[in-house]
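Single-structure report; data block below.
With one protein chain withheld, the remaining protein chains of the complex are depicted in position.
Here is chain A:
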Amino acid sequence: MSKKKNMAIDFQDNMILLTRKYLKRRIMCPETKFRHHVNERLHVMNLVKRTVEIGESNSVLLVGPRDSGKTTLVNSVLKELSALKSFKDNAIIVNLHGLVHTDDRLALKDLTRQMQLENVVEGKVFGTFAENLSFLLDCLKSGDKHHSKPVIFILDEFDLFCEHHNQTLLYNLFDVAQSAQVPICVVGMSCRLDVMELLEKRVKSRFSHRQIFLFPGDTSSSEQPMSAFDDRLELFRDLLSLPDDENVNKVEQQYDDCTTDPQFGSMWNDYIKSLTTNVTMVNLLKRMYHIDVSERSFRNFLAVAVSTLSEKHQKLEVNDFVEASKIFSQDDKLLILEGLSILEMCLIIAMKQETEIYDGEPLNFEAIYNRYMKFANQNSSVQSVQKPVIMKAFEHIKNLEILLPVGNTNTKFEKEYQYYKFTLTSQQVIEAVKNYPGLPTEVSQWASSSI
């Protein structure tokens, strides 16, 4: 009997761990499943398709803030198209990234490698930059609509390509796209909305002016229109629910190792559903949504919440989410202040008062020292410390970059007379004084006393 009971517990434990594993992977792994922006996706899809099928040359820019699903969109389009035989056999996909290919030489080398041109032997490209470029252009020029494979160039971080010398690569790519050469499709992705202004006039003229804007949280074009926040709730539910028994192995092939017990799964899903009607939960999500609509940070938040699951902690409570949200919303400056010594706290208070009195003028060590000594002399309970020790504390504060030097920092000045700017607000200081454990009463009184 007891053995059987143990087994049952084991089963449950395992279940929660597997659930955690599944959820974490689901939250952290970017998918190729694309939500929203149906029209934009169709637009890109048509362009790429037409390049491959009719041999038309195209160029397009996907513009949207970070984490608005640009890469996901392109990935999902390519994934869907690669299921077609005609696409898979005919198209060459070249991926370039502005952060990796920091100049045209590197970009060209990798481009040649990815296109498997004649001067590539086992992944190494031979020849100088000029040779490679002319070779590549010859390759592209000698092809035409009907006899050569279409090439799809995907340029990530497109704005960084604009900083290259003379924009040679961009000019040549767009030039090929404009003339009767090999059919190519140039897809640029950038998070700068003014990316068109970075292009040189001749490059701009050759670009097709086809910009597709993506904004996160834009749900107006999705299948069933709903408000932006409802969509966030939907995402919350979607990311945290376990798969139903039918689509475990069919739809989500990449998660094939997690075969869930349907009974447990449905119970879990019901619970998650009930969470989305919880008032505290909805308020929390709403507050977070108002600050930041991006999906990535939301996923990070969920990952923190999910990782609290363990054998002892079998359910996701509302409190877990509240705790997780605290990690994302707390002020890190305050945390730094909590770790300072009392002497350093005193100096910070002195600095605060100094900035308040002189209305944000820069301060130096001597001023702070005088202010501190005045306080220490008035209160006999505060131990007086020697000047070098205070200097040491001051330097420590400086190293935490709470103080920033004003002007040039060369050794012209003695370090006591170097001017600094104080970067904390008085509110932050008062908050820190409140939070500081075991601060002497005199000090906290001094902090709150107005001058």
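FYI, a residue touches a chain if its C-beta (ideal position, glycine included) is under 8 Å from a C-beta of that chain, and two chains touch if they have at least 3 such contacts; residues count from 1.
One rule holds in what follows: contacts and distances are computed from a predicted model.
Engineer: Write down which listed name, "CDC6 protein", "Light-independent protochlorophyllide reductase subunit B", "3-methyl-2-oxobutanoate dehydrogenase (2-methylpropanoyl-transferring)" or "Probable electron transfer flavoprotein subunit alpha", is the UniProt protein name of the chain that is not shown.
Structural biologist: Answer from the UniProt record of the missing subunit chain: "CDC6 protein".
Engineer: Of A:L42, A:V318, A:I357 or A:V389, which sits in contact with the chain we cannot see?
Structural biologist: A:L42
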